[in-house]
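Just passing along the structure, written as structure tokens.
The complex appears here without one of its protein chains, the remainder shown in place.
The first chain written gets the first letter, and so on, giving A, B and C; residue counts start at 1 in each chain.
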Amino acid sequence: MPSAPPEIDAAGLIHGETGAQKLIGWTTDVGQPDGRARLFLEVDDRHANRHGVLHGGIQAMLLDSACGYTGSLHLDRAAMPQMMSLSFTTQFLAPCGRGRVMAIGRVTGGGRRTLFIDGELRDAEGRLVATGTGVYRPVARSV
Amino acid sequence: MPSAPPEIDAAGLIHGETGAQKLIGWTTDVGQPDGRARLFLEVDDRHANRHGVLHGGIQAMLLDSACGYTGSLHLDRAAMPQMMSLSFTTQFLAPCGRGRVMAIGRVTGGGRRTLFIDGELRDAEGRLVATGTGVYRPVARSV
Amino acid sequence: MPSAPPEIDAAGLIHGETGAQKLIGWTTDVGQPDGRARLFLEVDDRHANRHGVLHGGIQAMLLDSACGYTGSLHLDRAAMPQMMSLSFTTQFLAPCGRGRVMAIGRVTGGGRRTLFIDGELRDAEGRLVATGTGVYRPVARSV
Partner (left out) sequence: MPSAPPEIDAAGLIHGETGAQKLIGWTTDVGQPDGRARLFLEVDDRHANRHGVLHGGIQAMLLDSACGYTGSLHLDRAAMPQMMSLSFTTQFLAPCGRGRVMAIGRVTGGGRRTLFIDGELRDAEGRLVATGTGVYRPVARSV
């Protein structure tokens, strides 16, 4: 069952597409000419872990989602087929404080059946705070 | 700066300790005799991804948190020192639907400075839907 | 192009099937009733890293290979279709000294198109020294 492409506004942004996106509160930018998806999140108390900084799970979530949308753009910019993560590894380089963070994806290899996508997460000052690498597959093709 | 142990109720449960825990809505059980932390989440629409099932990022979050709390219990059951993830890998074995899921951690190796902790995520029917493996360090020791 | 199954002796062992196996010198046991492949290697100076213990890359190699053969057994015990690793993560729990080490695989999930397989590496005393987790695909199916 191929899925409908997400609703994208005139600025190339996706808002509140899924329950998870609404819950966490990020915005997805799929309109950049380089074909790489970006996620933006205004980090506040709601996203904190026991140390008072951005929860590692949310970091993984932003990275994984940025990579997934980047894969959708890579395979078909218009239809944006949904991607499924098979495996995802996050490296937590440094604590990430409040303010507007950005996650961005980059396809490193693969083909129509499998894509390898890396991601970077930068804090409000542009500092690299986490990296991720995942293996993805388009959802339309059954497991 | 050693941190205060979390507030644990008579049943061994931690509720809403952090912003992230409140936002996602899980409950943490650190009172089991085997010393393994368990996280429980009632999965609903708020946790869905583009495919209508539990978002992979939330799966990673539950696994990472279950592993972190398991490390705290392992190092000092009373003080529960905070753990920092250095690296975390999630394998997404199968889609995870609605209902009460459970993530559980297990220490596989390491010492006072570094712990290796694996996790399992099971859906409401007890089926294994994701596994995780991470490298952790107690927070009190600075990077 | 489906490949021929490997040559297996009466004891269920594979010797020197590939250049890499001959070079490193492990033996593969695919004859156990539990369907899990085991690799055995007599670790000596040739396998040492800068610290004089088993090189991490050889640990990853033994784990990855044990997982791959376990996947072959899982899919078809007789034909043993070749498996391709898409992603592999190794956790290095403890240094591994000389003597006979064993790597063993275990399928955790997946189906005909993708398998998730974990591995354990134990030293000559049976101590767990490394764990691994990988995503695999049968080779016959093109990327």
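Assume contacts are C-beta pairs under 8 Å (C-beta built on N, C-alpha and C of every residue); 3 or more make two chains touch, one makes a residue touch a chain.
Everything numeric in this text was worked out from a predicted model, so none of it was measured.
Peer 1: Who touches the missing chain here, C:T27, C:N49 or C:T108?
Peer 2: Of these options, the touching residue for the absent chain is C:N49.
Peer 1: In the full complex, which bits of chain A touch the chain not displayed? Write them out.
Peer 2: Residues 89, 91, 93-94, 108-110, 116, 118, 128-129, 131, 133, 135 of chain A touch the chain that is not shown.
Peer 1: Since one chain has been left out of the picture, which residues of chain B touch it in the full complex?
Peer 2: Interface with the chain not displayed, on the chain B side: 86-87, 89, 110-111, 113-114, 135, 137, 142-143.
Peer 1: At which residues does chain C meet the chain that is not included here?
Peer 2: Chain C touches the chain not shown through residues 3, 6, 17-20, 22-24, 44-51, 55-58, 60-62, 64-65, 82, 84-92, 139.
Following the convention adopted for this analysis, only the chains that are shown with their structure count from here on.
Peer 1: Could the interface between the copies chain B and chain C be described as same, meaning over half of its residue numbers are common to both, or is it different?
Peer 2: Shared-number fraction above one half, so same.
Peer 1: Centroid from C-alpha atoms only, then distance chain A to chain C, rounded to Å. What do you get?
Peer 2: About 33 Å, centre to centre.
Peer 1: Between chain B and chain C, what is the separation of their C-alpha centroids in Å?
Peer 2: Each chain reduced to its C-alpha mean, chain B and chain C end up 29 Å apart.
Peer 1: For chain A, what residues touch not just one other chain but two or more?
Peer 2: 86-87, 89
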